[in-house]
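Every protein chain except one is present and positioned as in the full complex.
Now for chain A:
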Amino acid sequence: MTKTSRSQMMLATLSLLGVLGVPIGLERATAQESISLRVTVWTGNKAHLDLFNGIAEAYTKAHPTVTVAFDTLPFENYTTTLTTQIAGGNAPDLAWIFENSAPDFVNSGALLPLTEILKSTPNYDVGDIAPSALALWQRKGEVFAYPFSTSPFGVFVNNDLIQKSGQKSAGEMLSSGSWTWDKLIEAARIVNAKTGKAGLVVRDFDYKGWDNLATIWGGWNARPWSEDGKTCGFDKPEMAQAMSFIHKAVFNDKAMPEPGTAADFFAGDAAMTITQISRASLLPKDGFSWDLLPLPAGPSGSYAVIGQAGIGVFKNGKHPEEAARFLAFMTNPENSEKLAQFFPPARQKLLKTDVLAKTNPLLKPEQIERVVIKGIATGEVKPSHTGFAQIQQLVRAGLDQIWKPDADIKAGLTAICGRIAPLLAR
């Protein structure tokens, strides 16, 4: 065998080398040993990590044999990296799980059931957790992940850029009852035309993460699939209207950056961005003047969209029982209040303006009221489905046909349904 063909063989198999480590790390440590727990999270933000580490240190103080490390995985490939670690026999003890992959994780059997341990934790007050927040993380009445963050989407506005383009502030639009999608896009168009900065950026969309467009679709009552997940919604008239609106905003009005154009609101490159309040920590200190508004009303009226994240414990982690105990500590009422600074809690007693105002020094009480409290009360969770990664990829590829100036939107959307229908029907 030649050197070349040897290297070919090696390279042909290298892409699957991760699977080699399966037997590694399956052994469980005994309870007496010192225990190191690893929690994978998407955030690398210092303020977030300081908060997590503070809670972890408090736990170590109470349980000197246990240490907890938060391991940041890149947001873009978070779930892929996590599953690769699991495949390589290096599953974390706990992991942050996005709402879009929740059905896959919850139904997989990979997560430790948590109901009993949460109930048996003193002063945990399980009954305070909103049942609607738990819905996505349950199967047959058993909780498999704690709904750690129930965060409504809002519109962050750069008041300076709006003012510079000679327009009424977004707050004034809201109070005068004209906070609608039409007005928002018009304001974004004017900012772009007069300042050259981007108008509206849907954060984490970048013409790939299309599920973030649910924050716009809601204004048209459009959904990617039916409630039971079996029927495709891309070919419905309301979706065509919503997507035509977005398409026009991008290619005609130039109110949203075109594909292949980067603009970061938090760096001052855009007038508005749709994202969750956890991103408020990215706002520059002594930067521009900003405001936080709810999602604007669309033709079908007002609506709200929630992004959820759960934290689950892996059965195949090294210390599942201890990990579950740490999760119960991390999400107890006291720590939930601390975490509420960035991650709106699922605990109903904490969902009060005065309570959240105390822990959210960045947000004004009226912003908390209109975006967080109302958003959680009325919001719909971002789309999720079993086999989401596969559906996500097919829809992304299909939508690429739409992100062109002269696209046939209706035909493109119908084609997407043709591609994902078999996956939805499974």
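Just so we're on the same page, contacts are C-beta pairs under 8 Å (C-beta built on N, C-alpha and C of every residue); 3 or more make two chains touch, one makes a residue touch a chain; residues count from 1.
The working rule: contacts and distances are computed from a predicted model.
**Q** With one chain of the assembly withheld, which option in "Sugar ABC transporter permease", "ATP synthase gamma chain", "Maltose-binding periplasmic protein" or "Methylmalonyl-CoA mutase" matches that chain's UniProt protein name?
**A** "Sugar ABC transporter permease"
**Q** Which of these, A:Thr60, A:Thr84 or A:Asn159, touches the one chain of the complex that we don't see?
**A** Of the candidates A:Thr60, A:Thr84 or A:Asn159, A:Thr84 is in touch with the missing chain.
**Q** Would you indicate which residue among A:Gly260, A:Gly301 or A:Pro361 is in contact with the undisplayed chain?
**A** A:Gly260
**Q** For the chain that's not shown, point to the residue among A:Gln348, A:Gln390 or A:Thr414 touching it.
**A** A:Gln390
**Q** Touching the missing chain, which residues of chain A?
**A** Residues in contact with the chain left out: 2, 4-20, 80, 83-84, 86-87, 104-105, 108-110, 207-208, 258-262, 316, 387, 389-390, 393, 396-398, 400-401, 403-404.
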